[in-house]
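Part of the complex only, each chain left as placed.
Per-chain residue numbering starts at 1, and chain names A and B are given in the order in which the chains are listed.
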Amino acid sequence: MAQPQKVVLAYSGGLDTSVIAKWLSVERGLEVVTFTADLGQGEEIEPARAKARAMGIPDDHIFIEDVREEFVRDFVFPMMRANARYEGDYLLGTSIARPLISKRLVEIAHQTGADFIAHGATGKGNDQVRFELSAYALDPDIKVIAPWREWDLTSRTSLIAWAEAHQIQVPRDKRGDSPFSTDANLLHTSSEGKVLEDPWEETPDYVYSRTVNPEDAPDQPEYITIDFEKGDGVALNGAAMSAATLLAALNDLGRKHGIGRLDLVENRFVGMKSRGMYETPGGEIYARAHRGIEQITLDRGAAHLKDELMPKYAELIYNGFWFSPEREMLQAAIDHSQDKVTGTVRLKLYKGLASVVGRKSPYSLYSEAHVTFEDDAGAYDQKDAEGFIKLNGLRLRLLSRRNRDA
Amino acid sequence: MAQPQKVVLAYSGGLDTSVIAKWLSVERGLEVVTFTADLGQGEEIEPARAKARAMGIPDDHIFIEDVREEFVRDFVFPMMRANARYEGDYLLGTSIARPLISKRLVEIAHQTGADFIAHGATGKGNDQVRFELSAYALDPDIKVIAPWREWDLTSRTSLIAWAEAHQIQVPRDKRGDSPFSTDANLLHTSSEGKVLEDPWEETPDYVYSRTVNPEDAPDQPEYITIDFEKGDGVALNGAAMSAATLLAALNDLGRKHGIGRLDLVENRFVGMKSRGMYETPGGEIYARAHRGIEQITLDRGAAHLKDELMPKYAELIYNGFWFSPEREMLQAAIDHSQDKVTGTVRLKLYKGLASVVGRKSPYSLYSEAHVTFEDDAGAYDQKDAEGFIKLNGLRLRLLSRRNRDA
């Protein structure tokens, strides 16, 4: 008898992916390997082990890993170097986690001899695309199973019935419909669906989980500093820390001061609009700080080129093209610009605001000698401006003359 | 004897441009025509008439105009349609006013038979470029005089001495150096220089003039609505109002809630970095509201193209190229996108934050039927996603295979 084929499942330990694990085994006849990652979602991941065991998955088929450091160092920070915001605002908290998960799924597939990977994303969202494009980019022969696109357990009732019929424990709070759904990692928590579906209605306060309401935040502002080296954060208030530790510490600060809430109607890659609520407390602080240090360390040419490239870069990440030549090309350009993005930014945190109030750097390009209203001791000859304007204006004058005379 | 040639001066009524007016007459032998515009800078402009008269300028050489409505309708709002922010943040409050002033200077020059225009911008800043490029674009033969680049009155002491020697009244508060310099109009107030010159030092509170400190703003949030039609704001809280009236009303709201402060180190067109403090209370609210209404009324293709074009568009305005073919081309593209940008945005104002909390439109592209987790009655076939992903991924798989096999 042929050995059953293997599938590596992105397994959260929750009800949905537990049903998927069972379904892959029962309905598709596959041997299931689970991968559970600690991306900083704020929940214990060890319970996933017991749940996997309870479904009969052998220990050597259960992969549980803390990838927080890799996540921030190799995915979040490179993205932050680009000042990436999708559609002007969204810090891409969900989008940036998917490629890492896919990368590990594919690696574990290779390690365990699996031909398949599987995920629990639905057929309406962006995450399926991100999971699958990442996987295809890393292994052209990998096969992907997306049960939500295939099965008929499309209502909560049918899903729960199937779970119970297959001895999967259904937590009491999962029996009814949840009023919204969430995704969380060290960078952000997103919420969407149900109570958020009318974009005219304000998001109810109970949807927020990662930040206090700005109205409940401290009445006193708090000042902090972040140190950067070559474009990446390395210290908070002078204390050196790892990438993930820094982001976690900024999350605590952001939570306390109600920073990083975003109510957005965005355009999904699959063609529809959706309304989401994002909380990116540390990320929002970090993003503003990064722009702050760039203000004095990046040359205008580099800064403007980065701004021009950013929308495309953000779109690539949002659409799932992290592992694509064009994202890597843009990253190469962006990274090239960060060599001297080193120094310290001071921010004021207050009731939802994270404001850069100071920045300094050993590599500062800011020249008080040039900008001062005072006598600048020859640093700058104001008469140069005349020629500068004259030649910048020459084509406009030729045009104006042509249009007048014609 | 030859008639003296005429010059039209952008005249604020302040000390500096009064000295310039006199200097143009005394040192350059020109007949001076003054143009004073109410751009919403918050100061009376009529006093400029008396000051001009006091220097012997005849009444028919004194032009004093309220251009607030034109400013907001024809310059600020078109720019806002583009969601323009220079270097990620700056709402271009000074940049957008200069082309209008130049336009009137040139028009008055034609009307009065003047060959010259003059302005009071220094040789280190962007404003000289904006004034002059605009003028050259509108009249290829206009001649521009920029006294700050030419004369030797480069210290405050020498300027005041010259003023007194020529019977120009020097206000007491202009005798010493001012701790910073400002520019103001209906869109914003900018401050720069002196106490702001060290970008590591936080801006002192006394620099702000248009907004309360968020810490002093009301403890209760305030909700407002803004109505848009074809991309432009037309009503506040349901009350229709003109462009300038709307922006003024938003300024009052922004001032009260401490909204729109920005501390920025930016790159000037002339090649140096400068640190500025901007207050754009109404503009910040308006800009966020405009993005809010676009979220539900703009198609993704239009929205993303706008985002890609924005940095260049903002740079053009910052650098003084409002009257250029490329700005007009971009405007044509942007304006084409705004035809259905109509509807209502609801915002929450609170201690420096202006957050979009709801948006609705008769032209909404948001489809609850498509996005819902519930059964969508056939609006969307999840199975389509498979083919979508497969073909989006095909090139990545071919690439991955090539890289593996090579």
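Going forward, contacts are C-beta pairs under 8 Å (C-beta built on N, C-alpha and C of every residue); 3 or more make two chains touch, one makes a residue touch a chain.
Just so we're clear, the structure is a prediction, and the values are computed from it rather than from any experiment.
Oligomeric state of the entire complex in this file, given as copies of the one sequence with 2 shown: 4.
Throughout what follows, only the chains that are shown with their structure count from here on.
With centres set at the average Cα position, the gap from chain A to chain B is 32 Å. Here chain A touches chain B in the complex through residues 83, 87-89, 122-124, 128-129, 132-133, 136-141, 146, 148-149, 154-155, 181, 193-194, 197-203, 214-215, 219, 221, 261, 263-267, 270-275, 291, 295-296, 299-300, 303-304, 307-308, 310-312, 315, 320-321, 323-325, 346, 348, 350-353, 355-360, 364-368, 370-373, 375, 380, 382-386, 388-389, 392-393, 396-401, 404, going by the rule given at the top.
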